[in-house]
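Missing here: one protein chain of the complex. Every other protein chain is in place.
Here the chain labels run A, B, C, D and E in written order, and each chain numbers its own residues starting at 1.
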Amino acid sequence: METYQIILIALFVYLGSIGSIIGNTMGWYTLGRPLVASLVVGVILGDVQTAMIVGIPLQIMYMGNVTPGGAVAWDLSYATYIGVAGAIVFGIGLDTAQTIGLAVVFAGIGGLVGQIMWNVSYAANLPLNRVANKYAEVGETKKMFIPNVVMGQSIGFACRFIPAIIVLTSMTAASAQSDFAAIIPGWVTTALGVFGGMMASLGMGIILSFLLKKNYHIVIFLAGFVLVTYFSLSTMAVAVVAIITAILYYVAVSNIDKKGVA
Amino acid sequence: METYQIILIALFVYLGSIGSIIGNTMGWYTLGRPLVASLVVGVILGDVQTAMIVGIPLQIMYMGNVTPGGAVAWDLSYATYIGVAGAIVFGIGLDTAQTIGLAVVFAGIGGLVGQIMWNVSYAANLPLNRVANKYAEVGETKKMFIPNVVMGQSIGFACRFIPAIIVLTSMTAASAQSDFAAIIPGWVTTALGVFGGMMASLGMGIILSFLLKKNYHIVIFLAGFVLVTYFSLSTMAVAVVAIITAILYYVAVSNIDKKGVA
Amino acid sequence: METYQIILIALFVYLGSIGSIIGNTMGWYTLGRPLVASLVVGVILGDVQTAMIVGIPLQIMYMGNVTPGGAVAWDLSYATYIGVAGAIVFGIGLDTAQTIGLAVVFAGIGGLVGQIMWNVSYAANLPLNRVANKYAEVGETKKMFIPNVVMGQSIGFACRFIPAIIVLTSMTAASAQSDFAAIIPGWVTTALGVFGGMMASLGMGIILSFLLKKNYHIVIFLAGFVLVTYFSLSTMAVAVVAIITAILYYVAVSNIDKKGVA
Amino acid sequence: MTKKISEKTLKKSFWNWFLWHGCSQQAESMLGMAFAQSMAPVIDELYDNKEEKAEALKRHITLFNTEPQVGSICNGVVCGLEEANANKACTPELISSVKVALIGPTSAIGDSLWVATFIPILLTICLSISQASPVTSWLGPVLYMIVYPLGTGILSWNLFKLGYKSGIEGMQGFMSTGKLNTLTDTMTVLGLIVVGALTASFVTASVPFRIVRDVFDATQGIILENQVIFEADIMLDSIFPKILPLFLTLGVYYLYSKRKWSPLKLMGLILIIAGVFTFVGYVTGFYV
Amino acid sequence: MTKKISEKTLKKSFWNWFLWHGCSQQAESMLGMAFAQSMAPVIDELYDNKEEKAEALKRHITLFNTEPQVGSICNGVVCGLEEANANKACTPELISSVKVALIGPTSAIGDSLWVATFIPILLTICLSISQASPVTSWLGPVLYMIVYPLGTGILSWNLFKLGYKSGIEGMQGFMSTGKLNTLTDTMTVLGLIVVGALTASFVTASVPFRIVRDVFDATQGIILENQVIFEADIMLDSIFPKILPLFLTLGVYYLYSKRKWSPLKLMGLILIIAGVFTFVGYVTGFYV
Partner (left out) sequence: MTKKISEKTLKKSFWNWFLWHGCSQQAESMLGMAFAQSMAPVIDELYDNKEEKAEALKRHITLFNTEPQVGSICNGVVCGLEEANANKACTPELISSVKVALIGPTSAIGDSLWVATFIPILLTICLSISQASPVTSWLGPVLYMIVYPLGTGILSWNLFKLGYKSGIEGMQGFMSTGKLNTLTDTMTVLGLIVVGALTASFVTASVPFRIVRDVFDATQGIILENQVIFEADIMLDSIFPKILPLFLTLGVYYLYSKRKWSPLKLMGLILIIAGVFTFVGYVTGFYV
C-alpha cells in the first residue's frame, strides 16, 4: 500500500469506529459495517471487486454485532478495514476461498487490536469528567463541547488512527514476504470463524440482562427462538409477528386494567 | 353458434347473474362460477373438454371475487360465459395457451359489459321503491311480490339477456373472420390478467370497511396475512386457525367479564 | 430355538410386561419397548443385526402406545418378543421386506395373546383385595406385600411366562415346516399394519376423556393437532410450544385473578 | 290467545327470501323490498287489520342489507320479534333497531366467511378433481353444483330457524349480559384473520420492473448477456412478502372507507394502475 | 413431641412404589394395594397402636390410580398429610379427598407428557442412532436402557420429595388461593395441546379407496392406461389433513367417555374397521 492509501484507510478506521466525531449513525453503523467498509477499502486500493468478494462473507459472519452498555466485544470497523486490506495486499494470486480465509485472519487481528484500543480510550476518557464538572460548576454551557468533543475525540482519534497506521504499515512491510498466506495455518482461520459465530452471544446475553425482568420472561424469549428454529421464520418475519403480538398484548392489558378499575 | 345456442347461453348468463330469479345461491354463486359456467357452455356448444380447459384458469383468476354491499366490481357470470364461448368459437386450431388467452380477452369484454349492465339495473330498480311503498301503505301483503319479483326481474332479465344476445351474435358474425386470434395483441391479455388479479383487492377493501372498527384491528388483519405469507398456510388452514383463535378469544373475554362483574 | 433360549425369552416377556416385579419404568417402559426387546432377543438368539432390522420398524409402528386407566389395548412386550423371535426363526433365507412382514405377523399373534393374558390377570387379581383387606383390618403393615407383590406377581408370572413358553415352543416345532413364510397371505400383514396404526387412537381417546372437561377444550386439542398438520412441527416442537403457552397462560390467569381480587 | 307463526308460513317466508332476496336490489333500500316480501306471509298471519299490516310492511320496505345466505338468520330473528310484537311483548322500535344492528355483522361475516372463504375452498377441491384427468373434468363442476346449493340451503334454513327460536328472549338475554358485544367482537376477530389470509392468497400485484444488462464476469473473464441485475418484485418481497397486494388492498379500503369513493371509481383506478403496470412491464422487458 | 418420617422410611416407601406399583393392578381398587404397601412403612413409623394402623391401611387400600412414574408425587403428598395427621394437624377425610383429587390430573399429565411424549421423543433419538449404521445399531437400545430408567427414577424420586415437602401447607395454601385450579387448568392446556399433536403424529388411518381407469387423452390422441382418477385419501387430506385419524380418535373418545364402552370392545371395533378398510383397499386396487 502507498502511504496515502494507508493514511486514508486509517482515517476511515477512525471514522467508522464507535463514538467517532461523525456520530454512530454515519460512523459505526454505516462506515463501520463490513459491507460498506469493504467498498471503501476497495475504492482506496483500486480493487472494488476483490474487496466486495471478501466483504460479503465478513458481513455475514459479523451480522449479529451489538454493543449494549458500552460492551464493544469486537471492533467491527477495525476488523473489516484491516481484514479487507490484508486480503487485497496478500491475496494476489490466491483463489477466492483462500482470499476470504486471509480476510478472516486479518479481520481477527484487526478486531482484536480495535477491541484493545476501545478499552484504552474507554479508560482514557475517564478524566474528562473532571473537566466537564469544572465547567458545569460555573454554568459554562458554551464550553461543554470541550471535554465531550474536543478532548474526547482527540483521545478517540489517537487510539484509532495511530494503531491503524502501525498495523497497516507493518502489513505493507510484511507483504514483501510473498508466501505469507502459506504461513497462516488453517486452524487459525477455522478457530476465528468459530469464535466469530459465538461472539454474537455476548451482545444477546447483555441485552437479555436488560429485558429479563421476571422469571417467566424466559419463555417469551424462547418463543422468538422457536419461531426461527421450528417455524423457519426470518428475523424480519419474527419482527412482524412480534409487533402484532405486542400491539394485541397492549390492547388486552389496557382493556383488562380498565375493567379492573371500573 | 346456432341461434338456439346463443339463446341458451344468454339465458344462463341471466340465471347466473347476481340477483336472478333463482336466487344467488343457485344462480350467482353456482351457475355464475367460472368452473360451473364453463361446463354449461361446453355442454351447449358440444365441446366440454375445451370448455373446461379454459374454464379452470378463469376460475383460478377470479377466485377472490366478493361483492360486498352491492359492489359488483366484475360480473363473473357474464365474464365466463362470454369468455368460454369466445374461446370455443374462435379457438379452433389454436394451441392451449392461445385458447386460454382468447378466453381471458373475451371474459374481459364480457365482464365489462356485465359490470355496466349491473349498474344500469341497479339504477333502473330505484323507482320500484315507489311501487312497493304504495302497496305497503295499504297493507297489501299479497302484492309485495310485484315490485320485488315481477318488476325487479323484468328489469334484471332485460339487462342481462338482451346484451348477452347482442354480444354473442356479434361474436358469431365476427368468427367468420378466422384470423381473429391474431388480431388481439398480447398486451391486452397481459393487462387483463394483471387487472383481474388486482380486482380482488376491491372486495377485500370493502369487507375491511365493515370489519375494521378500531385502529388495532389492522394487526389482526395482518395476522391472517402473515399466516399465509410467512407460515405458508392455505386459506382453509387459516380459517381453522381463526376459528380456534376466535373460540378461545370468546371464552377468555367471557371469563374476564364474569370476574369483572363479580 | 433351544430350550434355554425359549425360557430366557419367555422370562423377558414377563419382565417387560405391564406391572412386572421390576416396575414399569424398567419393565414395561424399557424392556417392553420394541427397540430394546429386539436387542434382547437378538442377543439371546445370537443374531443382533437381523433382530434390529425387524425391531426398528416394529418400534415405529407401535410408537403411539399408551395405556391410560389400565386400558392395555395391545401388549407391546409380548408383541415384540414373539415378533422378533418369529422373524429370526422363520426368516432364514428371506429378504429384508419379507422378514419384516413376518415380524409384523408374529407380533400380531403375540400382541393378541398378550392382550388376552393381560385381561386374564386383571380379572385374576380381583380376589387379592379380600386378602389385603384382611391384613388391613388388623393393621398388619408388614404383610401388605403379600397380596400386592407375592400373590400379584405369582399370577402375573403365570399369565405371561407359561403362555410365552407355549407359543415359543409351538413356533420352534412349526419351523420345521420351512415354507411357512409362503403360507401367510399378504393381506394379513397389511391388515395388521392398518390395525396397528389405528390402535394408537385408543390411548389418545382415553387420555382425552380425562382432559376434555369443557366443550371449548376441544379447540385446544385441535390447536395441537394443526401445529403438526398445518405447521409441520414435530411432537417435540409442539411440546416446547405447549410449555411456552402453558406458562404464559398460568402467568396471565394468575395476574387477572390478582387484579380481580384487589 | 297467544299468536304463533305456523310452520308453513315460516317456510313460505324463508323461500321468499332464499329465492328472491336479490331481485330488486338497488341503492335506496338495498334488499328492503325483498325483506318485506319475505315478511309478507308472516305479517298476514300475525296481524288482523289492514292498518297493522300496513304499518308492519312499511317498517320492512326500508333499507336492509346482509349477505343473504348467512343473513337469513335476520329474517328468522325478525319473525320471532314480529310474533312477540303481535302478542304485545315487543315494540316496533325494538324490531327496527335489532334489524339495523344485524346488518353490519351478518354482512361482514357472511361475505368473509361464506362467500370469500367457503366458496374458494370448495372450488379449490372441485378444481383439483377436474384437473386430475381431462376425461373426468366434468366431475368437479358437477360436484360443486350439488354440494354448494344443497349445503348452503340447509345452512340458511337452519340459521333462519335458529334466529326464530332465539327470537326476542334470545336477543334480550344476549344484549343485557353484553354477550352480543362479545360475540360480535369474536366474529370480527374471525373475519379479520380470514380476510387477511384472503388478501394474501387472492390479491395479486407485482411491480413488473426489471433491469437487464450484459455483465462482465471477472472471475471467468467472459461477458454474460442479458443478466437480470435488478428485479423490483423480488426485492419488495424480500422486505415483506406480498407487500404490494397488501398496500393495494389497504389503499382501496382507505379510499372507500375514508374518502367515500364509489366501487366504480375504484374499479377505474385499478384499471389505470393495471394499464400502467403492464406498460412499464413491457418497457422494462418484464413481459415479452 | 412432633412426629417426623425418617429419611430411611421415605426411601422405603418410594421404592415400594417405584418397583411394585403395578403388581396387583385390577379393576376394583386399581393400584390401591400397591399404594397401601407404599404407605405401610410410613404408617408403621407414625402410628403407635394397631387401631390407628388399621384405620390408616384401610383408607389406602381403596381405589387409587395414577401414571405411577410422575404420580409418585401423590405418594409424597400423602406422606406429608399422614405426618400432619399423626400430629393432629390434618384429618383422615382431607387425606382421602386430596388423594382422590390428585388421581385425575396426575394420570392425565403423566400419560400425556411422560409416557406419550417423552418416551417417543427419546425413542426417536435412539432410533436414529440405530439407523445410522447396522454395525452400531445396538447403540440406540443401550442408550435408551440407560437414559430412560435413570432419568425417570430421578424424576420420580424428586417429585416424591417435592410432594412430601409441600405437604399439607402447600396443599392448603394452593387450595385456598385458587392456585391449584389455575395449575390444573394450565396442565390441562398443556396436556391437550400435546395430545392433539400426538394424535396427528401417531394415529394413522387412510381410506384405501381409489378409482383406476383407462383414460383417453384428447390432446395427445392416445389412451393412457390405469390412471388413478380418484383417490379418497388425497381428497380428504386436501379438505383437512389427517381428518380420518382425527375423527377416529374423537369417535373412540365419544364411545369411551359418553357411551361407556370398554377398551376391549373398542379394540374389537377398531379391528373390524381395520379389516373392512383392508378389504376395500384390496378390492379397489389400493393394495396389491
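To be clear about the criterion, a contact is a pair of C-beta atoms (placed from the backbone, for glycine too) under 8 Å apart; a residue touches a chain by one contact, two chains touch by 3 or more.
Model, not experiment: these values are computed from the prediction.
The chain that is not displayed touches the following shown chains in the complete assembly: A, C, D, E. If you put the hidden chain back, the residue from D:A27, D:M235 or D:I272 that touches it is D:M235.
When the whole complex is considered, the residue among A:A10, A:L168 or A:L202 that touches the unshown chain is A:L202. Interface residues of chain A with the unshown chain, by the touch rule above, are 18-26, 28-30, 33, 35-36, 38-39, 42, 48-49, 52-53, 55-56, 59-60, 63-64, 66-74, 115, 119, 122-123, 125-126, 128-129, 132-133, 135-142, 144-145, 147-149, 151-153, 156, 186-187, 190-191, 194-195, 197-213, 217, 220-230, 233-236, 238-239, 241-243, 245-247, 249-250, 253-254, 257. Interface with the hidden chain, as seen from chain C, comprises residues 49, 96, 236, 240. Seen across the whole complex, the unshown chain contacts chain E at 121, 124-125, 128-129, 132-136.
Assume only the chains that are shown with their structure count from here on.
Common neighbours of chain A and chain D under the contact rule above are B. In a homomeric contact, the two copies may use the same or different surfaces; for chain B and chain C, under half of the interface residue numbers are shared, pointing to different surfaces.
Counted by C-beta pairs in contact, the busier of B-D and B-E is B-D. Taking each chain's centre as the mean of its C-alpha atoms, chain D lies 46 Å from chain E.
A separation of 57 Å divides the Cα centre of chain B from that of chain C. With centres defined as mean CA coordinates, chain D is found 52 Å away from chain C.
With touch defined as above, residues shared between interfaces to two or more other chains in chain C number as follows: 220, 222-223, 226, 230-231, 233, 241, 243, 247, 256-257, 260. In chain D, the residues that touch at least two other chains are 121, 124, 134, 240. Working note: touching chain pairs come out as A-B, A-C, A-D, B-C, B-D, B-E, C-E, D-E.
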